[in-house]
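For this depiction, one protein chain was excluded, whereas all remaining protein chains were kept in their positions.
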Amino acid sequence: MGKPSVWSSNRFWRRSATWVTGVSAVLLILLTFDSMSQMQMGTAQDIKNKVDKRIPSPLVINYKIDYQLNRKRGHEVPIIGGMDANGNSKYEEKEKFFGRDNYSEKEARELIHLGKLTIQAKNCMDCHTLLGNGAYYAPDLTKAWLDPNWKTLAPAYGGKEYAMATFLQNPPAMAMHERKMPNLGITKQEAKAVVAYLKFMSAIDTNGFPRNFGKIKGAVDAWK
Amino acid sequence: MHGSKLYEGQKLALKYFTVAIVLFGAQLLFGLFAAIQFLYPDFLFGVLDFSINRMVHINALVVWLLYAMIGAVYWLLPDEAGREVVGVKLGELAFYVLTAAVAVVVLVYLFIQIGPGKESTIWFITEGREYIEAPRWADIGIVVVVLIFLYNVYATVMSGRRTGILAVLMADLIALAGLYLAGMFYTDNIAVDQYWWWWVVHLWVEATWEVYVAAVGGYILIKTLNANRKVVEMWLWIEVAMMFGSGILGLGHHYFWIGTPEYWWEIGALFSALEPVPLVGLFVHVLYDWGKERGKGNKITNVPAFSWLTVETFGNFLGAGVWGFMHTLPQINLYTHGTQWPAAHGHLAFFGAYVAIMISAIYLAIQGKAGLKELKMTKAGWWAISLITVGVLLMTVSLTIAAYVQTMVERGMHGATWEGFFAAQNNEWFWQGICWRLVTGIMVIVGYGFLVYDLLTCTKKQPVKESEAEVAAAAA
Partner (left out) sequence: MEYYMHDIPIQDFLPIFIVSAMVIFFGMAYAGFFTLVKLRLVKKWFMILAYLSWLALVACIYYLGVLLRVEPYTQKVLIGAMVGYLIFPHIVYFLLEKVHNRFEHHKMTTS
């Protein structure tokens, strides 16, 4: 037989494996740099300049949030502070959140911080999904802030945020289904922060997930 | 084959395997609680809520698999390298430290469960992030233990024989351990949080763990079939190329909807659609080796280990390949993301890809410990493999039906609202799927009982009961 072919050479395949892995890893790292730059949390400046951020500034809690079909992108996008004629966010229409619509950047950030910590400390993701990841025992919370269910409950509590906060502090008392959420000992301040986080999360641009949100109930009526 | 004299490293491996099997039992028990709660929500409500049961279920899964993975490395390391494990005493110390830490973490999970919204909760109670809930102090402990393990492996290989299998394992274990660091920080930005969380979860199960399995699977093929080492090792490198080539950028299939840029749609779709290819390759390779060795009249020297390896090749292919591909394209993932689909896929994939091969490795060690030239399948072993495999398969089918209903009703019709969620959960077909999950889950648990019994007794039954076992297998 002639000289052994490269195809049966251990060395050749070891090198190929190393190269393939290396190139993939480098590509992933480059893409990660780009993604991270696009996923920075927005600032007060962005809101002022009406710059859309995939992850908006926590200051969105001062604004009305909506979820509307964007014809150009072919799916729903969050609309913050009202929508202009081109289907973009106006960052103008405010909405009271626990009686105020003038949270400073620092206050808003602190609320978001406490909210996120509480979400982790209470293990929300082992029953619910957030951005679609987590457990499947309870509803997805990505757009919970916009859920028609809370719109219905809002008047009795003096506003959606109050209804949600009351629920969070003692869920079994407000149970709507046989499958109840347990009492996790969430304090008043934690509840407010969690609701702020939910409002903030509903303004994250998720490339149209979840699809057709509230199609039947007309929650945000994206497809009218 | 080994004589009955074991290396110290292999004795350490047996310890790891023992804890692994115990934790496997804990996993199934808490899975059972969670499955019951889907049907009877008041079961243990306020005592052990669903979130706690589920957390223990999946954490026990990950931890026992890691134990078994470390165990399998300690088992094959001295055999491959042809020398005792360097620093085995240190390895032993690490084992006890790790086991004590795991015990503390579990006790905290069960009795403290959750904490206030403070950094201290993240440090001492739970991190509240699926699969890697372990509090930060435990993370750091794990890193230290893993560093010791890596030292053992590297030092042993450096001063012993350096086989291809060991070379792949050394590179892979470094990556596996390093990735864990990506899950060890806190951020307020949930999108960034999940971005890095998937580095741990996806780059473990769909890249580094798969490569680990290919390496250990190669070792098992050599041991049980007397497969040709050169063929196994060259094939291993090809597998590494295919797995990392598709798996690393396949990560994109988790970056469709979490606040990430749209280009991940194309990248995730393309590379994750390629992920089943190495699994087909693995399957063809096992088939090839089996065919070749059979042709030469070689006997299988450890039937249970080889049978479980066969379950692994099919299971990996079905669970990861078929069930993975079913929901991996963005057009469809938009509707399946966050439904029972990932649960159906997760059960079969974890079982097929990892549970099966770790059980196979444990049978190999059982044989080595007893110093047997051959290990035949006993009746109990046969029941174990059948009940567990069929149970998980049927469980996956039940969950798939539930998932399909959920996709249609909650996602397609209602658009993912609270009402839509419960409309799907209350749908009769969904509910039946969940009922069957419980039934098939119990089947798996019974199979686990047989497995434990068999692992404890199979070597004693070999010479005497050999003919009887064959009759039983033939009759069944």
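Going by the order they are written in, the chains are A and B; count residues from 1 in each one.
Keep this in mind: contacts are C-beta pairs under 8 Å (C-beta built on N, C-alpha and C of every residue); 3 or more make two chains touch, one makes a residue touch a chain.
These figures come from a predicted structure and were not determined experimentally.
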Among the options B:F149, B:W265 or B:F351, the absent chain makes contact with B:W265
Among B:K89, B:K230, B:K299 or B:K373, contact with the omitted chain is made only by B:K230
Contact with the hidden chain, among B:P276, B:P304, B:G368 or B:G381, goes to B:P276
Touching the unshown chain, chain A contributes residues 4-5, 7-8, 73-75, 208, 211-212
Residues on chain B facing the left-out chain by the touch rule are 226, 228, 230-231, 234-235, 238, 262-263, 265-266, 269-270, 273-274, 276-277, 280-281, 283-285, 287-288, 291-292, 294-296, 298, 317, 321-323, 325-326, 329-332, 334-335, 404, 407-408, 412-413
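Please note the rule applied: only the chains that are shown with their structure count from here on.
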Distance in whole angstrom between the CA centres of chain A and chain B is 30
So, in the complex, the side of chain B touching chain A is made of residues 34, 37-38, 41, 45-46, 49-52, 54-55, 113-119, 121-122, 125-130, 133, 164, 167, 186-192, 194-195, 197, 230, 233-234, 237-238, 240-241, 244-245, 248-249, 251, 254-265, 267, 334-335, 337-340, 342-343, 406, 411-422, 425
Residue positions on chain A within touch of chain B in the complex are 8-10, 13-14, 16-17, 20-21, 24-25, 27-28, 31-32, 34-36, 38-41, 54-55, 109, 112-127, 129-140, 142-144, 147-149, 177-180, 182-185, 187, 190, 193, 201, 204-217, 219
